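Just one protein chain is left out here, and the rest sit where they should.
Chain lettering (A and B) follows the sequence in which the chains are written, and residue indices restart at 1 in each chain.
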Amino acid sequence: MQSKFPMTLMALLIGATTMSSVQAYEGDWKRGRVYYRGVCTTCHTAQGGTPIGPNTKTMEEWSNYMKADKHAAGKDTVSQYVGKAYRDSVKETNKAAEKFADTPDEELLEDIRVFLLKSAKDGDSPASCS
Amino acid sequence: MSDRIYIFNRFNRFWHWSQAVLVISLLITGFEIHGTYSLFGFEKAVSYHTILAWSLIGLWAFSIFWLFTTGEWRQYIPTLEKVDAMVKYYVTGIFTHSPHPFRLTRLQKHNPLQRIAYLTVLSVIGPITWSTGLLYLFHDYWTEWGLRGFLVLEWVAFFHTMAAFMMLTFVIVHVYLITTGHTLTAHLKAMITGWEEVED
Partner (left out) sequence: MRTQRFRRRTLLPLFAFLGVLLPLLTTDLAAATDAAPAKPVKMNSTADHTKYEDLQQVFKSGPEVTKACLKCHTEAAGQIHRTKHWTWEFLNPENGQRLGKKNVMNNFCISISQNYSFCTGCHIGYGWKDKDFDFTSEVNVDCLACHDTTGSYKKPAGNAGNPVVGEPMEMPPGSGKMVKPVDLTKVAQKVGKTSRDNCGNCHFYGGGGDGVKHGDLDSSLASPDKELDVHMDATGLDFSCGTCHKTSSHDVPGSRYKPTAREQHSAYIRGKGEKVNPATCQACHGNKPHKSPILLKSARMNTHAEKMACQVCHIPAFARGGVPTKMSWDWSTAGQKGSDGKHMVKKDATGHVTYDTRKGDFALGHDVVPEYRWFNGDIKYTLLGDKVEKSDSPTPINRIDGSPTDGRSMIWPMKIMRGLQPFDPVNKTLVMPHVAGNDDIGYWKNLEWEKAIADGMRNVNAPFSGKVDFIKTEMYWPITHMVAPKEKVVSCTECHAADSRLKGLPGIYMPGHSAKGWLDIIGWLAALTALLGVLIHGAVRITLSLRKAG
């Protein structure tokens, strides 16, 4: 009887991974907007740099930017600043990071990607940084 | 040349000085609340004023108890005897160094003008202040207590402010009259040490 527990757990885990890979995650631009403004823009402003409005690039440029995954001219990566480790490190002072503390990295990256595409210069509704 | 009489015991002195500090602080915070100047900011001024007011009420409770248990209240029975002499002294005598018309003793530590002045403070200015002050403080309970129909905040505030002006005027004159003792500092010393020097 006792041996059943780990087996059930295994079945659960396998089930979950296969299912989620079957059905691709659909990005939520509203979550992306909150993270983009709450974390990206906030940090860019705090670091003294200029915040980058989503409407400063085209959909294609944003798409390539997210694919290339290069941040600060290649010094580090975009996914690093969306990743859980980074969110954990700033969540004490950043409410957006705190809000998404438990969100899987790939979901959040996708959220941001769809937000950027939607808000790009040639997107459905071009948006500035705030 | 001079004699010393112990006229202010320890509680009496404590009462006097703590009351002095409280009254002056209440005037400072009170006039800020009134809108005369801004010092602490309205909200802080109100908090300080409230705390100081409760302290003064507590002090007065003790002093009333003291006055009655020790019989000291008799010091405040008004008298008209020698009032004219006192007035004459302050208007002319004091300049020519005439002898003080009143000789204080342990049993009569206030001259007739002091009696009238302090009685006014204790029985007129004080009660107006604390009665209107308490009403003001509990303004938020007027409806519950059925007072809303009888009272108007504006007038409660008016009488409270009026009493404050009276108190301020009293304090100014009182502070000056400290210097009119046997020597310039005789009265002040008396209120600090309890011992008053009197002319022989």
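By definition in this document, contacts are C-beta pairs under 8 Å (C-beta built on N, C-alpha and C of every residue); 3 or more make two chains touch, one makes a residue touch a chain.
None of the values given here were measured: they were computed from a predicted structure.
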**OP:** Can you work out which residue in B:I5, B:V46 or B:L147 touches the chain that's missing from view?
**Re:** B:V46
Original post:
If you put the missing chain back, which residues of chain B would it touch?
Top reply: 32-36, 38, 41-43, 46-47, 50, 90, 94-97, 137-141, 152-154, 157-158, 161-162, 164-166, 168-169, 172-173, 175-177, 179
Original post:
For chain A, which residues touch the unseen chain?
Top reply: 1-2, 4-5, 8, 11-12, 15-16, 19-20, 23, 29-30, 33-34, 37-38, 92, 95-96, 98-99, 118, 124-125, 130
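Simple rule for what comes next: only the chains that are shown with their structure count from here on.
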Original post:
So how far apart, in whole Å, are chain A and chain B when each is placed at the average of its C-alpha atoms?
Top reply: 71
